[in-house]
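Once you've had a glance at the structure underneath, I'll fire off some questions.
With one protein chain held back, the other chains of the complex are shown just where they sit.
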Amino acid sequence: MIINMSAEATEEEINHVIERVKECDYQAHVSRGTERTIIGAVGSGGRRNEIEALRAAPGVEDIIPITQPFKLVSQQVKHGRTIVDVRGVKIGDSDLIVMAGPCSVESRDQLFETARAVKAAGADMLRGGAYKPRTSPYDFQGLGIEALEWLKEASEETGLPVVTEVMSEADVEIVAKYADMLQVGARNMQNFSLLRRVATVNLPILLKRGPSATVKEWLLAAEYLLAGGNPNVVLCERGIRTFETGTRNTLDLAGLALARELSHLPVIADPSHGTGVRSLIPAMSSAAVGAGADGLMIEVHPCPERALSDGPQSLDIPGFAQLMQSLRQRARTFAGGAV
Amino acid sequence: MIINMSAEATEEEINHVIERVKECDYQAHVSRGTERTIIGAVGSGGRRNEIEALRAAPGVEDIIPITQPFKLVSQQVKHGRTIVDVRGVKIGDSDLIVMAGPCSVESRDQLFETARAVKAAGADMLRGGAYKPRTSPYDFQGLGIEALEWLKEASEETGLPVVTEVMSEADVEIVAKYADMLQVGARNMQNFSLLRRVATVNLPILLKRGPSATVKEWLLAAEYLLAGGNPNVVLCERGIRTFETGTRNTLDLAGLALARELSHLPVIADPSHGTGVRSLIPAMSSAAVGAGADGLMIEVHPCPERALSDGPQSLDIPGFAQLMQSLRQRARTFAGGAV
Amino acid sequence: MIINMSAEATEEEINHVIERVKECDYQAHVSRGTERTIIGAVGSGGRRNEIEALRAAPGVEDIIPITQPFKLVSQQVKHGRTIVDVRGVKIGDSDLIVMAGPCSVESRDQLFETARAVKAAGADMLRGGAYKPRTSPYDFQGLGIEALEWLKEASEETGLPVVTEVMSEADVEIVAKYADMLQVGARNMQNFSLLRRVATVNLPILLKRGPSATVKEWLLAAEYLLAGGNPNVVLCERGIRTFETGTRNTLDLAGLALARELSHLPVIADPSHGTGVRSLIPAMSSAAVGAGADGLMIEVHPCPERALSDGPQSLDIPGFAQLMQSLRQRARTFAGGAV
Partner (left out) sequence: MIINMSAEATEEEINHVIERVKECDYQAHVSRGTERTIIGAVGSGGRRNEIEALRAAPGVEDIIPITQPFKLVSQQVKHGRTIVDVRGVKIGDSDLIVMAGPCSVESRDQLFETARAVKAAGADMLRGGAYKPRTSPYDFQGLGIEALEWLKEASEETGLPVVTEVMSEADVEIVAKYADMLQVGARNMQNFSLLRRVATVNLPILLKRGPSATVKEWLLAAEYLLAGGNPNVVLCERGIRTFETGTRNTLDLAGLALARELSHLPVIADPSHGTGVRSLIPAMSSAAVGAGADGLMIEVHPCPERALSDGPQSLDIPGFAQLMQSLRQRARTFAGGAV
């Protein structure tokens, strides 16, 4: 770390910082310029937190970290890419994986109709919400266990592994009984209690990026999972919050590409939440593939205008079939040599 | 709600929407303009969610909600302001309430030294973290129960009621044994499982605004608490995430003023997290008072440069005493007639 | 427009608004609900501005515009897509157009070396800055007319039409003498005096999106150009400003797709400024193509580490050649059937 002393720092203040650096088991490399003094805290075994706290010491203007704070998720630790296996579906391998299904499970019929249709259209996994995080307490909150049971049944019938969100530590055990992959939703990306809990489950995790999380914070949230013992983590970019109101969120595909560059974990995109606008989903699916996404998560509903959540961003069944056809053509090309 | 049909909508599509509006127990007021048709869904007992889903119906361009989605927290439901009583400290009354203490409880000595000092300087409540949400799994995570016990002791000695964060449903019971007020942190503002759980506790709640939450979403999170049976809610503005990097967050005092205008709940400000910069805390405390804040939450540490969290935004003890003196002078004036 | 009266509006206030609506040459469609009254101002020939001002009238809670404020740039006015011809290069047609060259023209040699190389690699147009908007007055500000002369020469030698930025009304005449297309930079997107001036020039315009402009504001800036008499406008998405610091800007490809959906104008992407990170340019070029971009603008420098501006986001010559090769493979596929 670099400690930037202010131009007005006294000799005493500088020496105090140098001593603290040594106390924290770093070497202190001191550069005295004409205007100010810079102190490098060099080493890798020292107490990083205590150096960071020196930002509050007299005469210190700024502390600049040099190395990234994440470790296990980093490309620098593990070269090569992680492949996450969800009951036989390999995410992070060369194939584009498509997870599709309704935002919320609303009824047995709605789920089965959708599951069969997305299977027929070529989806690899089934998504569907049993527990729904909703901005308003008066909105539909999901059907809970009943929905989990239907998901399991639909999975058995279609052969599609199921990914579904778990919102609460208390529900982890029950959801893990039915699902093949646990989703930690965007609003819970920094629910650290939940992260620690799902890290102990023997299932792969889909970790959505928080709407105001930087890529670095997202990777640190994943670090909680890996540090907690679960290496099977897939990241999902689902749009960040910006000033733009023409779309529900701003799908940050450069963030997706950056996460894939900094980390060895697979990264997928969710153009449904990422845009909130049905007509933009095909273009953004294709864009996500171009950006290097390992997969896509797409909301599909047999009758979007009657959806209890997120209808405006759900494709109907023919719309999804058409999207899959286009993506297959695209995918075939990629095999030939992509950017 | 207003349903804005697209200019290309067919007669059939328009009629379909009108029928759906009636099915949902609203009256349909139809305005046919030269360019397009607008349908008003009028009434208050109808199924709002189903109307919103019509955004996905053919021919619909947009659905525009007219009334606010929150109810119990709204000024329209309860005129006059709520006063929340935290073991005798009244928040929302005319006095400015100051909650002060360390970001994290790090040791018995550190806590007691701070508690006595903030009491002497005139603080009304003691804050201190026992469970800390930290971006990195490698950062200090709080001392847990031991810290809660010290907080209780310090509270008994000084007479200051204690507010402390609860991060997990599993911890609610234990934290509630020791604290006088439970804090739901910014990252958990939309952890709806946690909101539902704390709503059932017989203690006042401090609900921090999420870093990317709109004022409306913040009030809806509070609505979860009131709808869950807990009317004793204090809101806390602690800065939103913007592009500005000169401060850690952007303290949104207009958001604070707007929340006080839309709702009857008390609203306080946290200029420590709100700016992340110690030197700006006095100015922003004073600004918050000007904006109408019912109270302030301030981080104080006996030796900020050795703080295990948030040192750079913590006042030291003399700094806090000086701030309190200025605020008292300010407060005296307010008694005379404020803006 | 919809005028949403507050729940407390008096009969007198409602009648006052109804009268004003009629005075402004609109019809007033009144919906009286149980809770509040909604007034629709229906018609197309009325004085829209005066209705909007009623937001300030007593009893009015909100005014909600129904139709988009832009006209000439809209798909609703002109169906089918505009093709902009820049000295024979057709933007908006089926081919992907690539504009490449240095951020700033720094010397005759640097420009010619780059121009020949991008031509060889398959670029369609040459870019290069003669006048540079720089955040600091102490940064390199461009070589001005000398650079324009070299650009013209390089264009004649390579056959590539030239696009270059004009920053000031005073320079429009001189820049127009040398360039084939005028660029209005992101920081000047709402420099309305400049927009009005370039609208009168008989050259196509490249209008970059402002870093904090919504898609709607961007289209309204284009509307200034079309309303001013210049229909040859190409839009360029170059990243918006968000909280993410891992990239210089957030390339908003859904914004690009939305602009193409709302408008008939061609839209290109600038992944160099859009990311600010060289290693992300290939992925984001490919993503932009997937999102439907009509072209790309790429910064290329023979020796990025000696560039006087934007070196970190410039490709070197071999890097650009490699990018073009990948894009050609991609493009060939698109011919076969894209999403």
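The first chain written gets the first letter, and so on, giving A, B and C; residue counts start at 1 in each chain.
In this text, contacts are C-beta pairs under 8 Å (C-beta built on N, C-alpha and C of every residue); 3 or more make two chains touch, one makes a residue touch a chain.
Please read all numbers here as calculations on a predicted model, not as lab measurements.
Peer 1: Where does the absent chain make contact, in terms of the chains shown?
Peer 2: A, B, C
Peer 1: Pick from B:Ser6, B:Gln76 or B:Ser286: which residue touches the chain that isn't shown?
Peer 2: B:Ser286
Peer 1: Quick one: say which of B:Ala199, B:Ile240, B:Leu265 or B:Leu308 touches the chain that got left out.
Peer 2: In the full complex, the listed residue that touches the missing chain is B:Ile240.
Peer 1: Which residue among C:Leu206, C:Cys236, C:Ala257 or C:Ala307 touches the omitted chain?
Peer 2: Residue touching the absent chain, from the options given: C:Ala307.
Peer 1: Residues on subunit B that touch the omitted chain in the whole complex?
Peer 2: Spelled out for subunit B, the touching residues are 212, 214-216, 240, 242-247, 250-255, 257-258, 261, 274-275, 277, 279-280, 282-292, 323, 326-327, 329-330, 332-333, 336-339.
Peer 1: Which positions on subunit C touch the chain that was left off?
Peer 2: So the residues of subunit C touching the missing chain come out as 20, 48-50, 52-58, 60, 69-71, 133-140, 167-171, 187-188, 190-194, 210-212, 217, 220, 223-224, 227-228, 241, 278, 301, 304-308, 311-312, 314.
Peer 1: When the complex is taken as a whole, what residues of subunit A touch the one chain not shown?
Peer 2: Residue positions of subunit A that touch the missing chain: 2, 4, 7, 27, 29, 31-36, 38, 40, 42-44, 64, 66-67, 76, 241-243, 245.
One rule holds for everything that comes next: only the chains that are shown with their structure count from here on.
Peer 1: If you average the C-alpha positions per chain, which one ends up nearest the average over all of them?
Peer 2: Closest to the centre of all protein C-alpha atoms: chain A.
Peer 1: Answer with same or different: of all residue numbers used at the interface between subunit A and subunit B, are over half used by both copies?
Peer 2: same
Peer 1: Compute the distance, rounded to whole Å, between the mean C-alpha positions of subunit A and subunit C.
Peer 2: Distance between chain centres, rounded to whole Å: 30 Å.
Peer 1: Hey, how far is the Cα centre of subunit B from the one of subunit C, in Å?
Peer 2: Using C-alpha averages as centres, the distance is 38 Å.
Peer 1: Please work out the Cα centroid separation of subunit A and subunit B, and write it as a whole number of Å.
Peer 2: That gives a centre separation of 26 Å.
Peer 1: Which subunit A residues reach two or more other chains?
Peer 2: Residue numbers touching two or more other chains: 212.
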